[in-house]
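A single protein chain has been omitted from the complex, and every remaining protein chain is retained in its original position.
For clarity, chains are labelled A and B in written order, and residue numbers in each chain start from 1.
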């Protein structure tokens, strides 16, 4: 499991709206075994997510999941993504992502397979 | 518990935006015991969700839930919906839902009561 902080690349990803304009920015992991989520950027907490997700949706034994009969062993990664979410919708106010004091956007990778992409859409007037 | 694949009916549900236009499509189950979610369309995985949700939010014993004192026995369905999510927001690029390679939209039904509806909104320029 790995967590990647996405804020840096996303904050410069769209046109700058003018003062007073409302934009909403929609970010999603486009693969069913990964998540985009928003929480606190603190290393201990990312470790806690790792332990917690493994408890809620354990990888082993892989034979417990029917999905793994397809030859994959990543059923647990699909479940973990469901807990952590697929996409986030973030308001943009005066050209900045409208976060709480500790919020950051993360990419969560749960099976470590295949290259994946994160999609960012900016919508608004 | 039942999972219904929604992609077919939704993909033709809106006006076709022109090339380069950005739309965002917002789909939700409008009932508190059902979910709309996006994951892999693989039968084994849908079975795994079923087993997993029953473990995280068991239906029995129904007396464990205060909500069931109302005469309902579907408290667990409200919890399952919370894990699987209420709505999804999907980007539309060049007239197509912008999915990852295995992503499909599903309707998840957790108490099997009442007829329900799924709402689709298309927003954008």
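To be clear about the criterion, a contact is a pair of C-beta atoms (placed from the backbone, for glycine too) under 8 Å apart; a residue touches a chain by one contact, two chains touch by 3 or more.
Remember, it's a predicted structure, so these values are computed and weren't measured experimentally.
Peer 1: Looking at A:6, A:32 or A:84, which residue reaches the missing chain?
Peer 2: A:84
Peer 1: Among the options A:49, A:65 or A:110, which residue touches the chain absent from this view?
Peer 2: Once the missing chain is taken into account, the touching residue is A:49.
Peer 1: Taking the entire complex into account, which one of B:1, B:38 or B:57 touches the absent chain?
Peer 2: B:57
Peer 1: Residue-wise, where is subunit B in contact with the chain that is not depicted?
Peer 2: On the side of subunit B, residues 26, 28-32, 56-57, 65-70, 75, 78-79, 81-83, 85-87, 89, 116-117, 119, 121-123 touch the unshown chain.
Peer 1: Using the document's contact rule, name the residues of subunit A that touch the chain not shown here.
Peer 2: Residues 22, 24, 37-40, 42-45, 47-49, 52, 56, 83-85, 88-89, 91, 98-103, 123-124 of subunit A touch the chain absent from view.
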